[in-house]
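Apart from one protein chain that is not included, each protein chain of the complex appears where it belongs.
Just so it is clear, A and B label the chains in written order, and each chain counts residues from 1 on its own.
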Amino acid sequence: MVRFKKMSAILVITLILGLLLTGCGGGEKTSTTETKEPYKIGVILDISGGGSSLGIPERDTVNMIAEEINKAGGINGHQIELLVEDNKSDETESKLLVKKLVDRGVLAIVGSSTSGTSMAMTDAVNIAEIPMVSAAANAKIVTPVSERKWVFKTAQSDSLVVEKIITYLKSKGWTKVAFASVNSKYGDGGRAVFEKAAAEAGITILGQEKFGEKDVDMTPQITNIKRLNPQAVICWAIPPAASIFTKNYSELNVTSPLIHSHGIGNQKFIELAGDTANGVVFPIGKLLVAENLPDTDPQKSVLVDYATKFEAKYGARNTFGGHAWDALKIVLAAIEKAGPDRTKIRDEIEKTQNFTGISGIFNMSSDDHNGLALDSMVMVQIDQGKWVLAQ
Amino acid sequence: MKDLVKRKRLRHSLIILFTALIFTLPFLFNNNYFLSVSVIIGIYTIVVIGLCLLMGYAGQISLGHAAFYGLGAYTSGILTSTYDISPWIAILIGAVGTGILAYMIGIPIFRLKEHYLALATLGLGLIIHVVLMEEVEITGGPSGLSKTIPYLSIGSLKLNTDFKYYFLVWAVALLAVILANNVVHSRIGRALRSIHGSEFAAQSLGVDTGKFKLQVFALSAAYASVAGSLYAHYITFISPSPFDLMTSIQFVVMAVVGGLSSIWGPFLGVAGITVLAQGLKAVVPTVMPNAGGEYEIVVYGIILVIVMIFLPEGLTSGLINIYEGWRYRKEKADETS
Partner (left out) sequence: MDLASQLLQFIFSGLTMGGIYALVALGFVIIHNVTGIINFAQGEFVMLGAMFMVTLTGAGVPLLLAIVLSIILVMIVVGIIEFGAIRPAKKASPVTLVIITIGLSSSIRGIALLVWGTDPYKLAPFTKGSSIQIGGASIIPQSLWVIGTTVVILTLTFFIFEYTYWGKALRACVVNKFAARLMGISPQKMSLFAFVFSAALGALAGIVIAPITYATYDMGLMLGLKGFIAAVLGGLSSTPGAVIGGLALGIIESLGAGLVSSGYKDGIAFIILLLVLFLKPGGIFGTSGSKRV
């Protein structure tokens, strides 16, 4: 029995040592300007953990793009090699992965999916002097620009989304609203921006409620909101919390119109909330209503092309995949112009003008590392389980 | 008697050997990834050393230690970025403040026993986490501190690379080990171990168990706080996410896996778990391509269970068993020859 114990002890320790050695063996040297060497691009996404509903379609999208481009001959004859890493939706892990990918000689990093994990990467990319394009929402990822020289992002900032919502509220003449947000970086970012913008626009927030990401019952919060009798209610969350909120909202027979954020831009929201999702209005990139756009819309062909290809291979389209599409395509366009030089790639990304992407038309500059304008979004309404343009 | 002296000498030489090894490794493996992982291991080790003192020697449990870790990080973060206080002083303030807080909260908490104590520490951790999330004015709420945290510097030397930070963290970790070692082998340590053996008996011998437990709790909180400060100055961006229940549990797991009754336990536990996690990341995709973090979680859980079944006393005991088994066989061989 003692023998057995000792043998297993040896086994376990050897296993750990073995893993230690494999874990350490990550220091490949980069070869820079040899022709036809594949261009390595690092991708860090929330593939598992809390952000996986964003990370998975993003991963699928970038893989799809790489496959397509490589079949067509690559960039200037170089094949693209994506080094995809899963940060498990963890901030510390994201930072470690930046180091790992930089050691492996990637030219740029696409990622991450969510605001927290992206924020954790900014310092490391600044030190390593490698460009990073994030698919996350929080404006702090790219501001203050003086401290974010190497960081860009493709998802609309919360400030833009809030502006869109406020424009809509004003068009309906609603000035007394209630606000509910999820107690996460995403929700809190939206809340802070909305508070400020509402005050400036003369919209009164009658009351604010919060709920946790993993909460399964929001009836107390909605009860409080109902009592305030607002003209409209804005909810800033992502599924499943957003769906549960919407479900509870209907169960409690609240009659005020419900407006969501751009966090519900996927089929899952509708699937989970069922019939209670009908009537919900939210601002979102044009992807969800691509086919309904007028043919004169400059984005239409790009949107329909991506949507068709993605749906054929992976399932329902969603805007998160779209953000990743934009990020990788912008990086590739920059590499095509600048070649395998991190600094030059960064400069090219910053010079992006009139780039027709999924999230909108991008115009980056040294002041603006997001590059999107108000018209990159439309107000969409959910009608009988489908997305239609809101009136 | 000779055996005891031999053991002490062995322990001291192991410490010296370990120190030498730690300080030569970065020159051998000078890549960012290795240094980064080692910095994280060093920071966690500091927390777990404190936790080990509490759990292993004083026999108490804490399911909320990530809260103290977080308090240290936020104290350093807020004092240095908003109030421009010197980082080193901020670390000190954090450690002392957290220690005092732990002592005060410990007074009612340590009257509870076993599961209720565990639950109370869990509750404490959760309450602090909620405060970090809600007090948006001070902490920035879920989005984290809005200002970037400055780097630590020694005089004019700015600690802004992994290479330099590695040395700082491990120097602190080694100091932590030495301090813990002194505590264990002092009057306090002996009192602690008597409490662990039998609190009732200890009390009947005149040991002021209440005071000692509180002191260790405060010390372990201070350790966690220092580690948190080091973390803040490393990542330069903090939010409440890393300071939650899962992290507290992770610390406990690392302590137990390493082995609660030895000063090497914390390091082995932290290193073992971290290396396991990173190693799985490297190995699993080669065996099963396109696998995400899911497979890693499963394998991690299974390995944890297996290790605990076969080595319930932790990794250090496993290593000691091997060593003693080898020595025993050597002696036997010597006898028969």
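Keep in mind that, in the parts below, contacts are C-beta pairs under 8 Å (C-beta built on N, C-alpha and C of every residue); 3 or more make two chains touch, one makes a residue touch a chain.
Computed from a predicted model, the values in this text were never measured in an experiment.
Only one residue from A:100, A:210, A:260 or A:286 touches the chain missing from this view: A:210.
Of the candidate positions B:104, B:205 or B:298, contact with the unshown chain belongs to B:298. Contact with the omitted chain, checked across B:10, B:100 or B:130, is made by B:130. The residue touching the chain not shown here, chosen from A:253, A:354 or A:384, is A:253. Touching the missing chain, out of B:25, B:179, B:245 or B:283, is residue B:245.
Against the chain not shown here, subunit A presents residues 48, 52-53, 56, 183, 209-212, 214, 216-217, 219-221, 223-224, 226-227, 239-240, 243-244, 251-253, 268, 271-272, 274. Seen from subunit B, the chain kept out of the figure touches residues 55, 61, 108-109, 111-116, 118-120, 122-124, 126-127, 130-131, 133-134, 198-201, 245, 249, 252-253, 256-257, 260, 294-305, 308-309, 312-313.
Here, only the chains that are shown with their structure count from here on.
In terms of their C-alpha centroids, the spacing between subunit A and subunit B amounts to 34 Å. Those residues of subunit B that touch subunit A in the shared complex are 29, 31-37, 40, 133, 136, 141-144, 146, 148, 160-162, 235-237, 239, 241-242, 271-272, 275-276, 278-283, 292-294, 297, 303, 306-307, 310-311, 315, 318-319, 321-322, 325. The touching residues of subunit A, when paired with subunit B in their complex, are 2, 5-6, 8-10, 12-13, 15-16, 18-20, 22-27, 47-49, 52, 56, 85-86, 88, 90-92, 95-96, 99-100, 102-103, 115-116, 119-120, 122-123, 127-128, 138, 140, 147, 183-185, 187-189, 192.
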